[in-house]
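Just one protein chain is left out here, and the rest sit where they should.
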Amino acid sequence: MQILPLFFISCLLLSSSSSSHAAVQDFCVGDLTAPQGPAGYSCKNPSTVTVNDFVYSALGIAGNTSNLIKAAVTPAFAAQFPGVNGLGISSARIDLAPGGVVPFHTHPGGSEILIVLQGTITAGFVSSANTVYFKTLKVADIMVFPQGLLHFQVNAGNTVATAFVSFSSSSPGLQLLDYALFGNNLPTELIAATTFLDSAQIKKLKAVLGGTG
Amino acid sequence: MQILPLFFISCLLLSSSSSSHAAVQDFCVGDLTAPQGPAGYSCKNPSTVTVNDFVYSALGIAGNTSNLIKAAVTPAFAAQFPGVNGLGISSARIDLAPGGVVPFHTHPGGSEILIVLQGTITAGFVSSANTVYFKTLKVADIMVFPQGLLHFQVNAGNTVATAFVSFSSSSPGLQLLDYALFGNNLPTELIAATTFLDSAQIKKLKAVLGGTG
Amino acid sequence: MQILPLFFISCLLLSSSSSSHAAVQDFCVGDLTAPQGPAGYSCKNPSTVTVNDFVYSALGIAGNTSNLIKAAVTPAFAAQFPGVNGLGISSARIDLAPGGVVPFHTHPGGSEILIVLQGTITAGFVSSANTVYFKTLKVADIMVFPQGLLHFQVNAGNTVATAFVSFSSSSPGLQLLDYALFGNNLPTELIAATTFLDSAQIKKLKAVLGGTG
Amino acid sequence: MQILPLFFISCLLLSSSSSSHAAVQDFCVGDLTAPQGPAGYSCKNPSTVTVNDFVYSALGIAGNTSNLIKAAVTPAFAAQFPGVNGLGISSARIDLAPGGVVPFHTHPGGSEILIVLQGTITAGFVSSANTVYFKTLKVADIMVFPQGLLHFQVNAGNTVATAFVSFSSSSPGLQLLDYALFGNNLPTELIAATTFLDSAQIKKLKAVLGGTG
Amino acid sequence: MQILPLFFISCLLLSSSSSSHAAVQDFCVGDLTAPQGPAGYSCKNPSTVTVNDFVYSALGIAGNTSNLIKAAVTPAFAAQFPGVNGLGISSARIDLAPGGVVPFHTHPGGSEILIVLQGTITAGFVSSANTVYFKTLKVADIMVFPQGLLHFQVNAGNTVATAFVSFSSSSPGLQLLDYALFGNNLPTELIAATTFLDSAQIKKLKAVLGGTG
Partner (left out) sequence: MQILPLFFISCLLLSSSSSSHAAVQDFCVGDLTAPQGPAGYSCKNPSTVTVNDFVYSALGIAGNTSNLIKAAVTPAFAAQFPGVNGLGISSARIDLAPGGVVPFHTHPGGSEILIVLQGTITAGFVSSANTVYFKTLKVADIMVFPQGLLHFQVNAGNTVATAFVSFSSSSPGLQLLDYALFGNNLPTELIAATTFLDSAQIKKLKAVLGGTG
């Protein structure tokens, strides 16, 4: 059958010029050691790709919620799960102990869809028009958060809550508001000027989140 | 504060010209009664949008698996869950009774990420290079299926299996191979010529799946 | 010349089926009274489009900075300047009185490039990795702010400062942090839980920005 | 089988709210009488779509080359062939009598690939770096022209030449340099100032191409 | 003239830092020996690009149809014709001997437009809604096949048929149904479970197409 030889030929041509880059573009498993570009990581040599590049098991382990927010976000973005590189999708697991909170944050690079797997979660986002959309979700409810908007998730019950989220990007990013403001070296007076928060409040949270300046 | 009045002004301008189309583009909740275009449904008037447009609860109900494939796929695409319209993401629930199978299918419009919520599932896909990638997944394993490639999910255990899937499109489409071949009026001889299946085999499956011709 | 008649013919065909929708897709001047979709507003009938649809003069007027932030942002997005609809670009003017500040905000839908036209401005953004990038810019310096990241601009001098900004979207959106948190009906306790701010601080800012709950 | 009923249900839901907009997004056959947006025409009701919406026969007729350029371009863009609307592809036929020329032009919206069906054609384009790439093509040679760059096709033989071209957009546009400069009401002095052509030359070509001013 | 020097300067700057990567982004001729990313191959150094990178002549040779399907598909994708890399378009030639068939297949990465050059071809596709669209095409008829949907082409006459096809991607991919199912090591029982085909039928086609397991 001609089709098959043709593809062999093109593969041979490629092999002859390079043994490490084939023509398959169905997928582009990320090679984290190679250059990355605006569209993502370089592609791993398809000849070395196995099913294990497309399967990720780390979301089976509950994140450690013994922390300030009694919560954990375990990402399966391209940097952790290279199989999604270039496919426009990725995921993460959210664990919320009783009283747990994923504080206000954004994903600059993608929209998010969340499904509650355990417990009840109050989730919400704020639009550019400053309208608040929030609701308490029960097991199996799904909620969508449009790209780039501030949103949060809070454990609404007395038991552990768990959620699985997916994103419309293989590298959606995660900007946690408190970390962006209080977890780096942005000077207190500049934070005060650009947030109208009191300096005492800013310094109090910097002390908690490791900020300086 | 000038910023706020400015936005009021722009809203007033819009309102004066039209009370049913505002300027918010953070999201575009689908209006299923209005024209749709290549990018999706027209946007519902933002002033009538509530949090319930962004929350969907139908995936909490197990699909009916009393059928040929002992399986059900319950979609939450833009047509069922208009809140995802234009956001580049959607979801679905998969229920697999013991022996249940989601037969070979493709999503022409998006990549898919699957998480096993219950039971064990053998899932796989075939690349353009005809390489098969399949594995038996346990609870909390995730697997990604690149856009447009043939893939399947099979219950690998003796108990009910459930999965939650997300897509990199608000309308990924779903083309079930058996339905495409045997569930319509495509003439048997044409199917035979384009699949090399025996006519008897084709007619047998047409009888099961309601195909004619 | 055949080419021209051919286009006349296609126009006639269109006209015969509809006098209000032509085939030009070079541009799609927004019709704010027609349905909008995920890609933007419906197109104004090209036969009624004039050069004035592509020119906007409102940025010539300084925004009113007699307000809390001593600053004003005057947008020229698709909602104000329909000529940019669908062209992937838009602009705005920033006026900063002495002491003026454009507080922390994001543009969920696009990257921004800023040029200082007058005065000196300290501008900065925070990355997903919580690194702060900020600098004091002089006249004619340009700075780029990646899509969706928190950023700010502050008048760094004792005179009026002005900037012109452009965006990689005709509707980039504008989410002002303080308005998102303190300018709506998000309950104080929920804000406290999701920001770790003290209730007193939250109530103080709600009083200033018109928030309730 | 559950999958099928599910889709029936979603169709019923849609039908109940509207008999003229279904959920299929595999394709979006253009409805030239409905509003168009930045992404293309509104979709024709899928229930009225037939195979004839996806087939176009007008390219079987040679364009009339009894004209100034001894050439004709017959487009099969979304405006002529609505089946390509939203699919990111379209085509056209080029007829070149002996001495025929498709003068310098651009397609603002897409890249082009050309195959020679008859005769020999000298085709070329110029890059942003002002490098010229041109070659005489024989039957079955293909050549690609990157989006937006000035290019041309000339009959290189003494017999009729024909080509079939495709574009990476359903509405690539066609801007013919001579028509853009000399076929409208752009004042001669403005053309002279912006092209450095002599006024006599400009007026000579305006007379041929119907320009005024 | 200042514009020109400016560009020289920018080129010099680039050259100083690297002699092998220039700033031209009009095109990105694929360097098949360099890393590839989700958007395609790395760009060949523009200074070494010639017109021959944009011209491809292999489609002038009829594919060998002395095979099972009496047909051949000769691709001109980025892997064979690197000049299309990143331009969102590519092509292929289809040869059909009498009785020839291009069996059911999909292109996961792009839509296709076909023109009949010789003979008559019955072509069709099936939508996600399982509707079949097929028709017998004569010379110069064009037909469009939406991205990712199963489609086929069959020689409808007693003479050789030839077609030229283009795609809305430089690497659309090609998944042949029979090869995906019967041309690899997917276990027979798994194929049976996911297609409802009889094991005998599967083994019969595996024997023909080189499948194992």
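Assorted remarks:
Note that the chains are named A, B, C, D and E in the order they appear, and that numbering of residues resets to 1 at the start of each chain.
Keep this in mind: contacts are C-beta pairs under 8 Å (C-beta built on N, C-alpha and C of every residue); 3 or more make two chains touch, one makes a residue touch a chain.
None of the values given here were measured: they were computed from a predicted structure.
Considering the full assembly, A:77 is the residue among A:27, A:56, A:77 or A:196 that touches the omitted chain. Interface note: of E:34, E:68, E:139 or E:160, the residue touching the hidden chain in the full complex is E:34.
Within the complete assembly, C:124 is the residue of C:63, C:124, C:183 or C:211 that touches the hidden chain.
Of the candidate positions C:37, C:110, C:173 or C:211, contact with the hidden chain is made by C:110. Within the complete assembly, residues 1-6, 10, 13-14, 17-18, 21, 23, 25-26, 28, 31, 34-43, 85-87 of chain E touch the chain that is not shown.
Within the entire complex, the positions of chain D that touch the omitted partner chain are 68, 101, 103-104, 106-109, 122, 124, 126-128, 130-132, 134, 146-150, 152, 154, 173-181, 183-186, 190, 193-198, 201, 204-205, 208. Considering the complete assembly, chain C touches the hidden chain via residues 7, 22, 24, 26-27, 46, 50-52, 54-57, 59-60, 76, 81, 83-84, 87-91, 93, 110-113, 115, 117, 124-125, 127-129, 133-135, 137-149, 164, 166-168.
By definition in this document, only the chains that are shown with their structure count from here on.
Note on B-C: its contact pairs, compared by residue number with those of B-E, A-B or B-D, agree for more than half at B-D. Averaging Cα coordinates per chain places chain A and chain E 33 Å apart. With centres set at the average Cα position, the gap from chain D to chain E is 22 Å.
In chain C, 34-41, 108-109, 173-174, 176, 179, 183 are the positions where the chain touches two or more neighbouring chains simultaneously.
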